[in-house]
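In what follows, a single structure is set out as structure tokens and then discussed.
All protein chains but one are shown at their positions in the complex.
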Amino acid sequence: MAHEEHAIPQVPTHQEVASDIMARFQNVNQRYWSWVSLLALLFVGGIVGFVMRLSDGFDDRSNWGYYTATLSFLASTFLAMPIISAGLRLAKANWRRPLTRLTENMAITGVLIWFMLIPALIALPPTEGRLSVWFDFPHWMAFRGGNLMVWGTVVLIGLFLLWLLAVPDLAAVRDHMPASPRGKLARVLSVGWTGNTRQWRVLHSGALLFGAFYLLLYPTLQTLLQADFQAGLLPGMKDAIAPATALINALQGAVGLTLVVMYVMRRFGGYERYFGIDQFWALSKPLLAFSLLWFYFWWGSFITFWYGRQPGESELIRFMVLDSYRYPLMVSFMLNFIGPLVALVWNPVRRSIWGPTIVGAGVLVGALVNHIRWYVAPFSVPDPPAGEAWPHVLPEIPAGQLPGAADALIVVGGIAGAVLLFMLINKIIPVVSMWEVGEGLRLVKVRRFLARYAMVIAKSH
Amino acid sequence: MYYRRTLTEAQINQQLLGTVLTTPLWWIVLVSLLGIVVAGAVGAVGWMINQGLGVTGLRQPVFWGFFITNFIFWVGISHAGVMISAILRLSQAEWRRPMVRAAETMTVFALMASLAMPLVHAGRPWRIFYWVFPYDWARGIWPDVRSPLVWDPIAITTYLTSSMLFVYTALIPDLAIIRDRSTGWRRSVYGVLSLGWHGNPRQWKIQGFAGILLSALILPVFVSVHSIVSWDFSVSLVPSWHVTIFAPYFVIGAVHSGVSAVVTLMIIMRKLYKLENFIWEEHIDALARLLMVVALAWMFLFWLDLVFALWLREEQEITVWMLRMFEPPWSWLFFLFFMFSFVIPVPLWMFRRVRRSFTWMLWTSLLVNFGMFLERFLIIVPALMRKGPQTFTYATYRPSPVEFTIIFGTIALVCFLLLIFSKFFPLIPLWEEKEGQLLIDHVKVGNVYVPALVKEH
Partner (left out) sequence: MATQTKPQSATDRSTAFKWSMVIDLDRCTGCEACVVACQSENNVPINEESAFIEGRAFEWIRLERYWEGEWPDIKARFIPVLCQHCENAPCEPVCPVYATYHNNEGLNVQVYNRCVGTRYCGANCPYHARQFNFWEPVWPEDLRHQLNPDVTVRTRGVMEKCSMCVQRIRRATRSKTPSDIPDGAFNPACVQACPTSAMTFGNLNNPESKVSKLQNDERRYHVFEHLGTAPTTLYLKQVDTHGA
């Protein structure tokens, strides 16, 4: 802070910021296309892997473990991003403004994710003879229909929020480049936005309302994910905290992804003035908090299972924690808890660009490994013999399942597909929100305060 | 708006120190009345120690009842302090300022009340020292660290110690003000307590740093204390206790209960001490909005608890829940708890007029805490009543007058201690209020002057 004490901080005007963002939006250069091509290639590889698995059919559920792990990793990390923007907007944090659009744009990956859900649902066994949240309802209507509906609603609300919060910027695109194909698309999407008071009020109320819906519905998605794809396949698994654990992990992953994306945009997109030390520093605190909570939620289920020494629980601990999936858990433990804790406790690490980014990247890798543990394990539990009900205790503990070639292609391809969609939407909707950053700049002044200069931020309720 | 700059420093000093420098009649009356109730409770405890736990309503198999309910309840209330002071301080929410000290002090006294409960409920309380103190007194045997009942005192005394440190550190600048305005022995006592505070930049810098450090360090304690208390139940084999969700469920419930208690405390304080200049509608509005979010999270965790409890369709688990929800009188208590903790307050809090009304907020916050006490009771007793399928040993539990006296005694104790505290220390931090007023500014946006805050660049 010392070197800033006597410098007068510069605050740009909202017009400067708008024209800068628009210039970047218009510029679709060679580097962008090479990234898109690479991601498209990897995504095609993922489709190849998917077709390989499809040709093996759905009889052996263990073929679909890694696929489901990818699906859940994407649903947990990418689909949790709009929560960051909704939550920060609710908390009225001023530093959120440059990064809200990129988190909202991530909702486009919901399209891919929803379609990816369908094979995973087909791979699940029917609910007869098996304990599940659906309590013996006729199976296709209940858990398949129910899942598709809930996930679909979440995706739709995310897409709606993506569109709604982009309308003023789409209007700017429409006005700035009317002749180009993107401009024409923007004209359609901006539904005649002129920016009068009434429209702004509708926008803000809509954002608040649908943001709240998203916040309420997303935990239901995580509940179904954990209940149907994990707990329902593991005999004896009664883990009430699992959906909450999944939610916290999802939020941790989303914060990590935000940090990584911001860093990439700084490094390769030239967006340094938008994603500055304030954003990284401010996000490092929830990252640390979620990392501590990662351990806390994991421990809550572990101590209950381990202390109880009941037969069903002991088998599950041996399966998921102590024996078969010991190494994925250790990796995840280090990357999602120990690493962030040890790194982010230090002020200089938190208050830097590189610190939170490295930790965020580690968190993402750890989350992927954890999702592999969470979903490959239950998918590798074989069905009971025909006609028998599912047991209440794991009859024997399957060994850890390593990925095959198809699995590796699916994991890489799935993530690439999601990132690809994100890159494409960024050239339809500007990746930094002109109106939101502009709004923030209008509310900020620099004044002398005692011996130095400070930012004065208006709080308009 | 809470950014009004309405009071001079001298006015702040005079109004907030009024409680310390004068002794109104109502204070004496209230302290005496509460003192009588506390004395009654102490007498009841003495009677219980003399006669044995037979004076309570406890019996095989319901070995835990009102006392443990009260224990969990007070640990829950204690979470208010950290929520308000630490989390709101770290997130730089301006509206915390009038509440921080009262909430933190309530935490300290609530923890003291909660620690009294396990001491009182044990069969031989005079032997408890062997339990709590981590030392091998005789025969080479230490306390058993496998037991959640050993984790509990460690967690709670850690929380108590850090809360007391927190209160004290934040108190220092105000103690100096009182020192400067008193004479004689009072001056020397406050002088010692204020540790030579003179308000120079170096001291303020340390003070600020200490506040942030304590806030950050107390957060893990805050989360872990009620989780450890919840693991008393989770690690047991009792159906409906042996669930993994208890840790966050109890913590969120504690925040719900504690912040409601802060609302109650603030409104009563405002009335008794005439603090209308410091506690405004904006404060309880902000608290109510926080409560809504917390209550929704709590409802999610409650729903998870219920659904996953029934998931394995274990007979005993279902029996316990049937007892809780459908068999009178437990079903009436369940209905009341659900209504009071969630169904009545939360929809009401969605209305701005309710959030800004002191009367509505007082009654809804009291309702929440009554409901949360019932919630703890319903977790503990019905589960013990239907622990196993051996219906031959089924029994019911009815709390005795001794138990009621002791419960009311703890409530009276906390209020009593708060009143005594307010006699010696101001309940609203003077320096926080003054700092808040310094940071107020205005920004002209278009034709409108919008209230603004000064932030570090």
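As written, the chains take the letters A and B, and residue 1 is the first residue of each chain.
Everything below uses one rule, namely that a contact is a pair of C-beta atoms (placed from the backbone, for glycine too) under 8 Å apart; a residue touches a chain by one contact, two chains touch by 3 or more.
Keep in mind that this is a model prediction, so the values were computed, not measured.
Colleague: Looking at the whole complex, which visible chains does the left-out chain touch?
Modeller: So, spelled out: the chain left out of view touches A, B.
Colleague: Which candidate, B:149, B:343 or B:439, sits in contact with the chain we can't see?
Modeller: B:149
Colleague: Any idea which of B:54, B:220 or B:401 touches the chain not displayed?
Modeller: That would be B:54, which touches the missing chain.
Colleague: Quick one: say which of B:183, B:200, B:393 or B:447 touches the chain that got left out.
Modeller: In the complete complex, the chain left out is touched by residue B:393.
Colleague: Using the document's contact rule, name the residues of subunit A that touch the chain not shown here.
Modeller: On the side of subunit A, residues 307-311, 314 touch the unshown chain.
Colleague: In the whole complex, what residues of subunit B lie against the chain that is missing from view?
Modeller: The list for subunit B reads 51-54, 56, 58-61, 63-64, 118, 121-125, 127-128, 130-131, 141, 143-144, 146-150, 232, 235-238, 384, 387-388, 390-393, 395.
Following the convention adopted for this analysis, only the chains that are shown with their structure count from here on.
Colleague: Under the stated contact criterion, what part of subunit A meets subunit B in this complex?
Modeller: Going through subunit A, the ones touching subunit B are 1, 4, 9, 91, 94, 131-133, 216, 219, 223, 231, 236, 238-244, 285, 289, 292-293, 296-297, 300-301, 303-305, 307-308, 310, 392, 442-447, 449, 453-460.
Colleague: Considering the complex alone, what residue numbers of subunit B touch subunit A?
Modeller: Interface residues on subunit B, with respect to subunit A: 3, 90-91, 219-220, 223-224, 227, 231, 234-237, 242-248, 296, 300-301, 304-305, 307-309, 311-313, 441-443, 445, 450-457.
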